[in-house]
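Note that one protein chain is taken out, while the other chains of the complex remain in position.
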Amino acid sequence: MGITLGPSQYGKAEVRVVTVDRSTARHVLRDLNVSCALRGDFSAVHLDGDNGHVLATDTQKNTVYAFARDGIGEIEDFGLRLARHFADSYDWLTGARVEIEEYPWTPIAVDGAPHDHAFSRTGEETRTTVVTVDGDNSHVVSGLTGLVVLKTTESGFAGFPRDRYTTLAETDDRILATAVTARWRYAAGSVDSASTKERDADYAVAFPSIRATLMETFAVGYSSALQQTLYAMGHAVLEAHPAVAEIRLSMPNKHHFLSDLAPFGLDNPGVVYSAADRPYGLIEGSVVREDAPVADIAWRGTPGFC
Amino acid sequence: MGITLGPSQYGKAEVRVVTVDRSTARHVLRDLNVSCALRGDFSAVHLDGDNGHVLATDTQKNTVYAFARDGIGEIEDFGLRLARHFADSYDWLTGARVEIEEYPWTPIAVDGAPHDHAFSRTGEETRTTVVTVDGDNSHVVSGLTGLVVLKTTESGFAGFPRDRYTTLAETDDRILATAVTARWRYAAGSVDSASTKERDADYAVAFPSIRATLMETFAVGYSSALQQTLYAMGHAVLEAHPAVAEIRLSMPNKHHFLSDLAPFGLDNPGVVYSAADRPYGLIEGSVVREDAPVADIAWRGTPGFC
Amino acid sequence: MGITLGPSQYGKAEVRVVTVDRSTARHVLRDLNVSCALRGDFSAVHLDGDNGHVLATDTQKNTVYAFARDGIGEIEDFGLRLARHFADSYDWLTGARVEIEEYPWTPIAVDGAPHDHAFSRTGEETRTTVVTVDGDNSHVVSGLTGLVVLKTTESGFAGFPRDRYTTLAETDDRILATAVTARWRYAAGSVDSASTKERDADYAVAFPSIRATLMETFAVGYSSALQQTLYAMGHAVLEAHPAVAEIRLSMPNKHHFLSDLAPFGLDNPGVVYSAADRPYGLIEGSVVREDAPVADIAWRGTPGFC
Partner (left out) sequence: MGITLGPSQYGKAEVRVVTVDRSTARHVLRDLNVSCALRGDFSAVHLDGDNGHVLATDTQKNTVYAFARDGIGEIEDFGLRLARHFADSYDWLTGARVEIEEYPWTPIAVDGAPHDHAFSRTGEETRTTVVTVDGDNSHVVSGLTGLVVLKTTESGFAGFPRDRYTTLAETDDRILATAVTARWRYAAGSVDSASTKERDADYAVAFPSIRATLMETFAVGYSSALQQTLYAMGHAVLEAHPAVAEIRLSMPNKHHFLSDLAPFGLDNPGVVYSAADRPYGLIEGSVVREDAPVADIAWRGTPGFC
């Protein structure tokens, strides 16, 4: 009954790289958090402490900064360049995973016009990508996290089963609030057969479009359950974006409870709520294209529910 | 040599109250975090466990929700209503401090138009106020926190003294980045002599104007030191806003270090930087109107440097 | 080309339940954070907003509190009771996942003796379990997180490949520090065939023993790489605990850099270090028993690298 090494990976996490494109007076600022992980044959170091196969995580960090010298482009493409470089660098490396978060900045308005080189951070929302190279295959799972949305009406929750432990009242009007984490996988070949420039254009166009689709779908219509809203959001993305093979959504139900003001002689017709921290509902689901090949490797190492 | 009770206060912290004004189809959403503290004669409870003077913190929480039933108005005015209510409620209470954070939300755009009742959270930036009632006097210190700004050029640091421990090179071009916490005190009588409606209008106008002044002043001109920028920002606010008696600014210097790419055979003409977490410079300063009476009580309990 | 619902789950996350056993003068305090997720046929709610299959997350929360009335026992057993209850409650439910964090408390010492009913929180370290019921099968993955350890010597890093981007010097003496997250899966049948009391005893004995094994193995011997240490730790656990089928370890390399004091005319023979936040190495690996059946479902929804 042997004991042996199972799956492993290692890399440098949270490399904070910021670039400035000064090629025109209007500077372009990019702000990334890059995490690399290499996969391959690491048994010698695990079993014997032999580092012959261990490209140092410090080297991985250096590589991120060096590659940034040529410009970032879209984060998907930057991740692909890095992951491909690592996977191709030594024959004992079979793959790499590069995860990137991008933080948005907006030019500061001065006298009503955007300033050339002064910026402010825009929100907690983060654009993400996870690029996986696995041998000759590559996968791109892009997304966003921290998109906090709320609707003040057009949401209810009723018709649920009632067991011994059920005390919740039904409602046809409540506040619905969540913080969306979405990750969508681009179908293989949907984007990466084009030139770098074309890929970048595609990713650059897709992101704001998918983001808008998610927000608009959340906003419109009546929500009978957060599950219904989640599915509608994912479905709308797949309908509008043929390049997307599947999408996974994780949406906490950030509860807002109507305050009971009756003890103070006051009514409360949907005016005053308390926002709760914990516990919270957590709704997670995926929407998939039936004919799209699955790609489990694309999701390996990414927190989620599947 | 007696041992005795010194200053004390107590209250309910972080009451998360959300209100919806549904009086028109376009809902108005407000999202606050309210912390109350009462001041007065609490010696009986401290020394003997006699709660006769202890208005329960649970009651304070209830009061926040009950008062929200009538609408919030500007947070400064909501704070004043609460603080005045507490300070006037029992003769053993000599004052109250109410601190409010407000989180901004923006209507979601659907087909290019702002949706009536669906919103997204806008950024990490928070509008703040600290209202202090002390006997017959009241003080309002408003502000913002989490305003993250960066300029990619027009910043340097040179001419500083060099002692045994100095290794830093001078520079005339660097990235300057900070997360502004600003708190400004309105002069007594500058706002609170008007009607509620007028006060609200004044506070409502002042906030975005001061915020814009801070951002614009950060953006323009050459910065020889973060201290110079800090003072310029505060000075501009006082110049433009006669109602502001003083302003205090706390601005971490969020270092961005130019990456050394020479080992990889690459130059780096201001393109690639690493963003550091810790340590960071921390620059704190105040700008005051010379003829304005000081008001230490207005700042009691507020984290700061003075 | 249809678009359809993929995997989904939902539940109540972060139910904070605290229990006191007052059956003797020496109270027993338990402090848990419980997250539930149900799995099954939820297509009606996702596609049509029909909540007939949606046991409310509020009900799940109530169930946690109600079940706690009978005592917690070991968290593994409490999780199994909850997960089995949910999975068995309705025929459309095929499984459940219950994740529990337990926070340790220690009696306060008064006059050298442990107090009966006053406690202090002991550390950031958290005991964890993830229980998965899937039809008739159940799986238990227990672990710990936040175990921060450091060795001041007997650690090096050398013999790694040097490519164009490698600048790191080799070293045979460095500080090695990490924050261990470990999750080990109990083999099916290894524990859960016994009575509740026996199961509890087994889990109760296993946890501190495994924890001690992890710490001792980290402490002893020379580490040529964090990978070697990780594997040794996992291997030692499997050797000592036949009930454990596999273990997964995630260990950030919390870098401590020797300060360069030469510019100040000082040497630094391993005395002064700066502790860095980001980036950090992240080493992840698993150690498995070769003859143990894999159980992917046991890990579904748990952050990790496999």
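By letter and in written order, the chains are A, B and C; residue numbering begins at 1 in each of them.
The criterion applied here is as follows: a contact is a pair of C-beta atoms (placed from the backbone, for glycine too) under 8 Å apart; a residue touches a chain by one contact, two chains touch by 3 or more.
All of these numbers come straight from a predicted model, not from anything done at the bench.
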Contact residue for the chain not shown (choose from C:Thr171, C:Ser209 or C:Ser259): C:Ser259
Given B:Ala87, B:Ile283 or B:Ala298, the one touching the chain that is not displayed: B:Ile283
Touch residues of subunit B, complete complex, unshown partner: 1-16, 35, 37, 42, 45-59, 61-63, 66, 89-90, 157-163, 165-168, 222-225, 227-228, 230-231, 235, 238-239, 246, 248, 252-253, 278-291, 300-301, 303-306
Interface with the undisplayed chain - residues on subunit A: 164-165, 167, 263-265, 277-278
Subunit C residues touching the omitted chain (full complex): 15-22, 27, 29, 31, 62, 65-66, 68-69, 105, 108-111, 115, 117-124, 147-154, 175, 212, 215-216, 218-220, 256, 259, 261, 263-264, 266, 268-277
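We adopt the following convention: only the chains that are shown with their structure count from here on.
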Same or different residue numbers at the subunit B/subunit C copy interface, by half rule: same
Most heavily contacting chain pair (counted by C-beta pairs in contact): A-C
Equivalent-chain rotation between subunit C and subunit A, CA atoms, steps of 5 degrees: 180
Closest chain to global C-alpha mean, per-chain Cα centroids: A
Centroid spacing, where centroids are CA-atom means, of subunit A and subunit B in whole angstrom: 31
Whole-Å separation of chain centres (CA-atom averages), subunit A against subunit C: 24
Euclidean distance of C-alpha centroids - subunit B vs subunit C, Å: 39
For subunit B, residues contacting two or more additional chains: 263-264, 277
